[in-house]
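Note that one protein chain of the assembly has been removed; the remaining protein chains are unaltered in position.
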Amino acid sequence: MAMQFLSDNAAAVHPALWEAMARADTPDAPYDGDALSQRLDTAFSDLFGRPCAVLWVATGTAANCLALATMVPPHGGVICHREAHIEVDECGAPGFYTHGAKLMLVEGEGAKLAPAAIAAQLAGIRGDVHQVQAHAVSVTQASEYGRAYSPDEMAALAALAETNGLRLHVDGARFANAVAHLGCTPWEACQGADALSFGCVKNGGMNAEAIVFFDSALADVARYRRKRAGHLQSKGRYMAAQLLAMLAGDLWLANARAANASARHIAAAAGGRLLHPVEANELFLRVTAAERGALRAQGFVFYDWGDDAARLVTAWNSDPAHVEALARAIAAL
Amino acid sequence: MAMQFLSDNAAAVHPALWEAMARADTPDAPYDGDALSQRLDTAFSDLFGRPCAVLWVATGTAANCLALATMVPPHGGVICHREAHIEVDECGAPGFYTHGAKLMLVEGEGAKLAPAAIAAQLAGIRGDVHQVQAHAVSVTQASEYGRAYSPDEMAALAALAETNGLRLHVDGARFANAVAHLGCTPWEACQGADALSFGCVKNGGMNAEAIVFFDSALADVARYRRKRAGHLQSKGRYMAAQLLAMLAGDLWLANARAANASARHIAAAAGGRLLHPVEANELFLRVTAAERGALRAQGFVFYDWGDDAARLVTAWNSDPAHVEALARAIAAL
Amino acid sequence: MAMQFLSDNAAAVHPALWEAMARADTPDAPYDGDALSQRLDTAFSDLFGRPCAVLWVATGTAANCLALATMVPPHGGVICHREAHIEVDECGAPGFYTHGAKLMLVEGEGAKLAPAAIAAQLAGIRGDVHQVQAHAVSVTQASEYGRAYSPDEMAALAALAETNGLRLHVDGARFANAVAHLGCTPWEACQGADALSFGCVKNGGMNAEAIVFFDSALADVARYRRKRAGHLQSKGRYMAAQLLAMLAGDLWLANARAANASARHIAAAAGGRLLHPVEANELFLRVTAAERGALRAQGFVFYDWGDDAARLVTAWNSDPAHVEALARAIAAL
Partner (left out) sequence: MAMQFLSDNAAAVHPALWEAMARADTPDAPYDGDALSQRLDTAFSDLFGRPCAVLWVATGTAANCLALATMVPPHGGVICHREAHIEVDECGAPGFYTHGAKLMLVEGEGAKLAPAAIAAQLAGIRGDVHQVQAHAVSVTQASEYGRAYSPDEMAALAALAETNGLRLHVDGARFANAVAHLGCTPWEACQGADALSFGCVKNGGMNAEAIVFFDSALADVARYRRKRAGHLQSKGRYMAAQLLAMLAGDLWLANARAANASARHIAAAAGGRLLHPVEANELFLRVTAAERGALRAQGFVFYDWGDDAARLVTAWNSDPAHVEALARAIAAL
């Protein structure tokens, strides 16, 4: 029997979301004119303690790229990490949505961006028309390696962005996991952002993500861009239902805490094999091909990560027995 | 109590689709690597009696524009009706997906394109680099006014397209309604097409449409473009489940027949008020503002269509009592 | 011997421009850092009596489309005449430069736009995200049929644009001819414009046009877009030299007056054959195929204009003998 640690992105949908979608199964206004969609701004404004304008879309790629398209002109650039999802895993979607803006790649430990690295990148750009000028920074909370930015780190990034006239985007495909880890408020985990891609799919959703705009002027542009990109679903109420169900009773945090706890349990067994501290629900382990084979022989499913490592991801519904089995199996390698 | 004739695009989801989605609620490979998504090509190939390559997307706009983007270069053009959805109601999405290709607008009764009108449009284009050259034709089956192209009409369009080296796209947001009306095979209703946007949402789906490519080379391009557009959902199996449930036992035709029958019942009562023959599930009625007010006062919900008309749309689940009430109310005007 | 009335766009270069280019043939800073390019803002500001920011480019298409790209977002639209050059003769360049914005086509006598026609177009656009919203108007001075907008007409267009929050672009490929005809100030002939494509090539230039921005913020964007479009020539000083030579001593008006006078001389002989009043340097004559053959047999070179007409264009250097010969030949038809 397969024990799934491949990704959180294909896990089952949380029962509360199924119920919310079922309740939405009566006619209402199409697109985002329905009662549920109309409730999103308020729900997220309450969550973040400030005015939010919120648009649902079906994927994180759409969320990231629609947000970026409101921040950077076609002739501009977005500073991001070399291993950011927008650079590595979206088939050039930022180039599509921004009409050719450039991703400006910066290195940083744990796939995190440090203000000094951003500043160095900025310093290397001549301020003339021959070079693409940076207009925005995009960071991932938690990062591609499951690392969280602390509130202080976010504050420093926000300050740097503001000083340099840059917009700030936060890719929060696993924002819930970061907030659950940090124990801070949602706003502290993305403070200074102009827009946040608030992930739901990896956290028990079916096919809804929220773009949370903290600057409503950007949302006004994004509404047209969303339609233009074919992301304005006519039965959007099923997406709104998912998002509202996630926020209700802080289900989003409960789900993330469960996934994080599973990851920590495995991490405790992995000890020195960990390539990165575990601050979310992803584990990167130093394991040989033979060791990976041994794990797979026991039924564990996961990705190779280069030649000498593996990536394992827990989900909101990771089976505790599988988690325990994995922890033991790793300890026994 | 509201009696809904606003649009089929916000109706409830068919129970069989709910059940299929529920069955899909176990982990499987992400994106379109799951067992359900992998079954789509075969299912549609069986339906159309020829090899198909099928991609799910969430909306008809995405389906139309991804298909067109595989057919026309950025410097080319697509011939379509002046009132086509891609021209009027997609916020310029074809321009986005094709990178600026031009929609070349042609008139035609009932929002249908006639070969002669297309030929005249082609004749008006100088074959030099100063003018945009046509690369494709897009027709809507059933049309924006609920008119169906007969198999013979489709064959004539296909012949014209082939003669002129044009690709052929069929926007089938209400393809089921057209096929149900025509009583022909699915292929006869879109014969010659290189790609068909096979609608599901308006026919009892939640958020899945199929792009059916009859030329697999186009599908190979569309796969990258879909990802790049943020339309490759990681839990795509819920979309595949909807589409397969639609095809199972020809539910798609049963739903369409139900909607069409409702529309015909109302049409019979409308008599000379009909602006267009009813060949699908849409009715366009000549009614004054006062008459519209009278209908609304009785609880009927629908769109105005200019100053002197109304558009009424039935759905797979239109309540027979509402349909009957509407028929009587119109007859009584 | 051929007598050229084909187009002003292939005429010889005026001697004063040759001399100016020759004087520029010493090293200077590259791109637009040279002394001549640096003088353009002042020269055009003097001409228009208000602050201008001026960029040279090589073609009218580039001028028009770079200007439009600063005025309209990719999801927006530009209202223009159905026969405007940007719609008919630029191979979709506006779609390229604006990243897919839509040209919204309006009819109007003499290829001119009337405020009422624009207002009607605006009234037909629903203000929702499903339809492309207009962001700018583009008019051609003189129009595709050689018709000039009077100062009052320009003022009315400007007022309408301002009322509706639309930017105003003037395609002035033959702006000189219009001003020469109107006898007004240059600003009166384009008043209210945010940007003017100031033509030079058709008026005795080699390969330089000026984009005159009356809103410097748009110019600041255009500078990046010009580079990005490959229109920032490293030896830009030869283009600046052409433009400055055109302005010196109002050579631009002298050239246009000469071309206009030639056209008027022919027009006087054409009488009732004229399809449009001659207000610039273009003539549209009702002539049968046989009559066109007769004219060509005498050595006159020109374009057919559909089946029953011809277009004849005079240039700054039209040979008076050819003009006289043409006038006589037409009178003798």
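Read from first to last, the chains carry the letters A, B and C; within each, the first residue is number 1.
Quick note on the criterion: a residue touches a chain if its C-beta (ideal position, glycine included) is under 8 Å from a C-beta of that chain, and two chains touch if they have at least 3 such contacts.
Note that the structure is predicted; figures quoted are calculated from it, not measured.
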> Of the listed residues C:Asn9, C:Ser45 or C:Asn164, which contacts the missing chain in the full complex?
Replying inline: C:Asn9
> For the full complex, which residue in A:Ala24, A:Ala101 or A:Leu295 touches the chain that was left out?
Replying inline: A:Ala101
> Who touches the missing chain here, A:Ala10, A:Ala24, A:Ala53 or A:Cys91?
Replying inline: A:Cys91
>> Residue by residue, what part of chain C touches the chain that was omitted?
In response: 2, 4, 6-7, 9-13, 18, 22, 25-30, 34, 57-63, 65-66, 90-93, 96-97, 201-202, 206-207, 224, 227-235, 237-239
>> If the hidden chain were put back, which residues of chain A would touch it?
In response: 74-75, 77, 88-92, 95-96, 98-102, 129-132
>> Across the whole complex, list the residues on chain B that are touched by the chain not included here.
In response: 73-75, 99, 129-130, 133, 221, 223-228, 232
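By our rule, only the chains that are shown with their structure count from here on.
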> What whole-number Å value describes the gap between the mean CA coordinates of chain A and chain B?
Replying inline: 34
> Between chain B and chain C, what is the gap in Å from one C-alpha centre to the other?
Replying inline: 42
>> Need the CA-centroid distance for the pair chain A / chain C, whole Å please.
In response: 50
> Mind pulling the chain C residues that touch 2 or more other chains?
Replying inline: 74-75, 99, 129-130
